[in-house]
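Pasting a structure here, questions to come.
One protein chain is absent from this view; the other protein chains keep their places.
We call the chains A and B, going by the order they appear; numbering starts again at 1 in every chain.
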Amino acid sequence: MSAAARTHWLLALLFLLALLLIGAERLPGTPASLRVLGFETVLLLAGVSLLLGVVNVLALHLRRIVLGQQDWPLSLLLIAVLIAVAGAGLLTPAGAASPLLEWVFDALIAPGQRALFALLVFFMAAAAFQFLRIGQRGGLWMLAGFLLLLLVQTPLPLWLLSQKQLPAAASFLDPLTNAARWLLDVPAMAALRAVLLGGSLAWIVIGARLLLGKP
Amino acid sequence: MATVLCPHCGTPNREGSHFCNRCGAALLAAPHATPPQQQPASPATPDRAASQPWLDPGFVGEDDVPLEEESADQALLGEQAPLPAPRLVSALQGLLDPIRVVTIPQEGGETEPSLPATALTAEKLRRVRSLMAEEPLVASSPLPVPAPSLWLRWIFGILAIGVAAPLLLGWPLPADEPTRWTGVEPGFDSIQALPSGARVQLLWAFDSATVGEMELVSSPVLRHLAARRARVAASSLLPAGPATAQRLLSRIDPERTLWASPDRASAVPSVRFLPGGAAVLPLLAAEPADLAVLLAAQAEDVQHWLEQVAPRNRVPVLAVTAAGADLPLRPYLESGQLVGLVSGFDGAYQYNELLGQPFAAADIPLLRRQIVGQSYGALTLLAIVLLGNFAAWLAGRPRER
Partner (left out) sequence: MNVDALLPAGWAAGAGLWVGFVFTLLIFSALLGDHLLARLAQYVLVGALLGYTVVVTWQSILASTWVAALHVEPWTPRWQWAPAAAAAILAVAGLGRILVQSGLRLPASRWLEALRLLGALPALGLAAVAAALALTGSIQGTLGPQFLHAARNGLIWGAPWAMLASNLVALLVTAAALVALVTDPAQHLTSQPAWVQRLLRGWIWLGQRALWLAAGALFARLFASRLSLWVAEVTYWTQAIQSTELGQQLERGWRLWMGR
């Protein structure tokens, strides 16, 4: 048996065991302390995995520095910042609540994260320019869904349509909004429910494959 | 592939091109460039370029026609590959689809149907293109760090101005109020019905990355919980979640009424960080509670709670989410698995209205700015989408529907 096959069968065995434990955990007689210990163990292993992930990033950037790859000075900077922040936090009893770490959070982490996520809207606009086109596959329908929701959620188009300068707009505004609501509440919602059901069915297939040793 | 350097901006263009692919300058008299192996390497690493194609200087968007490689046998036979028709590159330098304005007839080859724009002369085309091009750079070699394709910059610029200008210049607020979504009122009622001292589980599934939106929608709900004298036990799925929670809670609840007595004595509210996502959520099912309030920027976190915790402890769940998480969670609201759903700037506005004064006073100015930004932003996006469709129509290359 190859190493990969051994791993697959071990995973299948552990998966079966986990299913049995989850089933047993739901039984009324199961001690609560045992249940808590089980999930605290998962929490501990997840924490260690997270730390291993950080070490992996460190190793990756160290390798870039050693090999002198492109942007290696930036890798050096990343490692220096990582070690400085982690060291400062671990050396003080207050940890993340220490003034230095709070300053790092307020001056670097929070503004950086906020700025990075605020940029996403620009790339979404670029995607809209590119893909919400009538000629694209499915583009007409996506464009319709997009416009319907925009009509329902944004005050300005409704406000513009209902102005006195556009007297004819008032007569079709209400039916249009009602139709948009119906399309969003019925067919679009049905499609989203189907996506949820499809996701669950996919997990059943994944589970079956795991049990058969074919992940 | 042999290339020609643009005398204007230094961009390498395919040999035989009449105009520069980037700036639109005439190329016929341009000197031949170095062979491809001497072309400067892309500064964007392949990995980054794969995940973020806009960082790759060669990225021109799906619309633009890439420089095609000449086939080896054509080169061996000394045949000239068919020249691409001169394009109104990306007409407004990329804002529009590449248009084959003039078709150069090839011997024995098929000609493409001409578009009405054939009336434009080459000189006019050059002028239009240079008008919309980047600043004229006189360079004999390509720029060391080329910027992304220009159409992307145009879109970024249009959107930035379309949203920031109304905010900074104080443009008027639309008279209409944001839409009212189902789910906000039942959510409000679920907190209103809590007895004083009720235990509430709080899942803090957002951090500073999404605090701009989540603060708007979480604040009225947290104020409402504080007004109902609820006792909160909070956990976060993100490392920066506890710090974000402490900052927001210290503003919203300075009296620390939300915190159960042991925590109220401590210096900071305690929010436990739980790495491991859905795999550790069942741990929270053991905590006794009257209501679970999920403050989540992503639909998945609410879905995981409904799959891992709610079936175990049968505690009613109220989801307070970003607007993007709203639609995927609506089926759960319809099926009754969620007692309420408050999402986005419009959900926040509606909740504040239900909450009434004086609680809403702090949030209303911020929400009004959001409504202005959203309104003009939506109009700007409509214009961008319209441009995209106009570009596709001009290109006359309808794809499969």
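As a convention for this text, a contact is a pair of C-beta atoms (placed from the backbone, for glycine too) under 8 Å apart; a residue touches a chain by one contact, two chains touch by 3 or more.
Computed from a predicted structure; not experimentally measured.
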| item | value |
| --- | --- |
| From B:194, B:286, B:327 or B:383, residue that would touch the chain that is not displayed | B:327 |
| Contacts of chain A with the absent chain, listed as residue ranges | 7, 10-11, 14-15, 17-19, 21-23, 37, 40-52, 54-57, 59-60, 62-63, 71, 74-75, 77-92, 95-96, 98-101, 103-122, 124-125, 127-128, 132, 138, 141-150, 153-154, 182-184, 186-201, 203-204, 206-207, 210 |
| Touching residues on chain B - with respect to the absent chain | 43-44, 55, 57, 145-148, 153, 156, 160, 163-164, 167-168, 210-213, 215-216, 239-240, 242, 272-273, 275-279, 282, 303-304, 306-308, 310-311, 322-328, 331-332, 334-337, 344-345, 366, 369-370, 373-374, 377-378, 381 |
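As a working rule, only the chains that are shown with their structure count from here on.
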| item | value |
| --- | --- |
| Footprint of chain B on chain A - complex, ascending | 25-26, 32, 35-36, 39-40, 42-43, 45-47, 49-50, 70-71, 96-97, 102, 105, 109-110, 113-114, 116-118, 121-123, 125-126, 128-130, 132-140, 143, 146, 150, 152-160, 162, 188-189, 192-193, 195-196 |
| Residues on chain B engaged by chain A in the complex (per definition of touch) | 43, 45, 54, 61-63, 151-152, 155-156, 158-160, 174-179, 207-212, 240, 242-244, 267-268, 274-277, 279-280, 282-283, 286, 303, 312, 323, 327-328, 330-331, 334, 344, 346, 371, 374-382, 384-385, 387-389, 392-393, 397-401 |
